[in-house]
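The complex is shown incomplete by one protein chain, all other protein chains being positioned as in the whole.
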Amino acid sequence: MTQSDSVDIRKPAAAPPGKDAGKDAGKEAGPIEPVSRTRAVVRRFRSNRSAVIGALLLLAIIVVTAAAPLIAPYGPAQVDISDRLSGPTAEHWLGTDTLGRDTLTRLMHGGRVSLAAAALAVVIATGIGLPLGLISGYFGGVVDWLLDRAADILMAFPAIILTIAIIAMVGPGLTTAMVSLGIVYAPRMYRVVRGSTLEVRREVYIEASTSIGTPHLTILRKRVLPNIMPAALVQLSFLLASALLAEVTVSLLGLGALPPTASWGSMLGQAFLEMRTNPSLAVYPGIAIAIATLCFNLIGDGLRDAFGRETRKAS
Amino acid sequence: MTFTKFTGAAPPAAEDGPLVDARGVSVVFRKRRTLAPARQVRAVNDVTFQIAEGETFGLVGESGSGKSTTGRALLRLVPTAGGTITVAGRDVTALRGGSLRRARRSMQMVFQDPYSSLDPSSTVAGSIAEPLLVHEKMSAKAARARVDELIEMVGLRASYADRYPHEFSGGQRQRLAIARAIALNPRFIVCDEAVSALDVSTQNQVINLLERLRAEFRLTYLFIAHDLAVVRHISHRVGVMYLGRIVETGPAERVYSAPAHPYTRALLSAIPDPRRKTERIVLEGDLPDPANPPVGCPFQTRCRFVMEVCRQRMPEHTAVDGGGEVACHLQTSGPALSGASLNELDVNSRP
């Protein structure tokens, strides 16, 4: 009963580790749970049916839209005046629009533009919000106070109004619209990252790094950043969903994608003009937007649940 | 490197003064409040003690006594509001920025909660290699070899290096935290409740490990704990803290067998003992509000020997027979023990 694992300590430390199985005999048995953390998160995500459906569907959408120039039956701007506003036919599965352009083709090309636009806005929001949130949450003090007030002010306006205001200053166009939206979304990413950093900042392992003498930037990069990533990723997928909807709004108002470029938003905008005569035109882009948004939200929920259960297990 | 069997002999005599010298150290926390003046708490108040090289100094007290803050102040993890701290001949209170960061390599800490002191998103190799990469500028390969060596040194298998902290039990995590603390061959380690969160049998494994490392690498420990039995086992000398002040110091044997401060005696009697012969002294009430400590002796509100003088002024530190010091008016007033232990007083009678 009283024997201990003292033997191990007395071994010359220089011995090559892990070579001799016999010398490990006195050591403690394997770790409690040989399941890597990332793998556990992935497995929990995969066991969440709606999240998996969302992810697969989104993957399909991305593949189809990315490959649009190769697989689309027509050109996106290919006009056929003789075959305007046709319903679904063998040549045009989803019919044509007022200029006789193939709706399926435009949906595929439009998805490319819409998804890329949403991604651009979120990349910009993250590029601004993530580093500022890290700095604000980690260092605190005056910088934190100023940044936090700035975020308060930006978030006091509805996102879309603010975006339109910025577009009004810079001029319309999908790229400028999405850059504006990125700036408007930056406080949302900032808030989440700052809050998460504030929590991580109080963890003992951060104090441990300080006591080692690790420089602040290294602590931020190697200790804080990996631990706020779950929160940032979840926020990222929700922001993508909102950015996709925002693209619709600005394009609908004619401030986003300019003709003849197809985007889901601009398609919906044009269909909106024909609402009285051809209500069916709005159906397909509407469905595409709804499905893609749902995908992002399902993935966000799935990620949140998968990460959320990472918290300490009950004894 | 040969292993020297730890014998429990007296600590090696200090040649050039103590390794750690804390003089009059104070730490003040300010808590800003809206619509009210800031609350000021002297968490550590005029604390003085020395630790010789190779010695273990135990610091005991209730939560809120300032023992953890004292440990953090020695390592400059909280700012000091007064006093000087010398570690290995260098005044660490004067260090700033880069020079402070470089000085940290010789003084390390083992934290209480093994579940949060290792970064959950990093492999244990990543955590243990951190000091090596920061201070030694080692190559990744060299650092990895050293990490494997360290993990073996604390009694685990090197093959565990690529696993994540959540895969380990509390005791194993604490061993890994110790591996990180000794990575740079520090001279001084603060163990802040390093075994409190562990089960009894695991606790002893970790204490034995700390003792072996101390003997092997001539480490100096400040061992902070609320468990008096554990402190007794590992410490050469002991300091008892109450409300931010050290009320008694002395060789562990003397403090435990002949406590000179009523608080020390109450703490000792609170240790569970099914075959208790003496009646347990149950301290009434709680710690006074540290933001608003009583005038005079901090222990007066709970002391069964309280005298008039205790409510008027702070007792001086006086020498105790058998070594150490105590801050108690009983030494000079009332029964005037003048160095004798409290055992000289009949417990059940008031002076």
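Think of it as A and B in the order they're written, each chain with its own count starting at 1.
Rule of thumb we're sticking to: a residue touches a chain if its C-beta (ideal position, glycine included) is under 8 Å from a C-beta of that chain, and two chains touch if they have at least 3 such contacts.
We adopt the following convention: contacts and distances are computed from a predicted model.
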Which listed name, "ABC transporter ATP-binding protein", "2-keto-4-pentenoate hydratase", "Diguanylate cyclase" or "Ferredoxin", is the one UniProt assigns to the chain that has been left out?
"ABC transporter ATP-binding protein"
Contact partner of the left-out chain, one of B:L118, B:A158 or B:I207:
B:I207
Absent-chain contact - pick from B:D91, B:D162 or B:D286
B:D286
Touch with the missing chain holds, among B:S235, B:T249 or B:Q300, for B:S235
Which parts of subunit B are in contact with the chain that was left out?
6-9, 62-63, 169-172, 199-205, 207-208, 211, 226-230, 232-236, 252, 256, 266-267, 269-276, 280, 282-283, 285-287
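Here is the rule we go by: only the chains that are shown with their structure count from here on.
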Subunit A to subunit B: how many Å between their CA centres?
47
Per the touch rule above, subunit A residues touching subunit B in the complex are 4-6, 8-15, 17-18, 24, 27-28, 31-37, 203-205, 207-215, 218, 222-223, 226-227, 229, 310, 312
Contact footprint of subunit A on subunit B as seen in their complex
1, 3, 75, 77, 100-105, 108-109, 111-113, 115-122, 126-127, 130-131, 134-135, 148-149, 151-160, 163-164, 166-169, 172, 177, 180, 204-205, 208-209, 212-213, 216
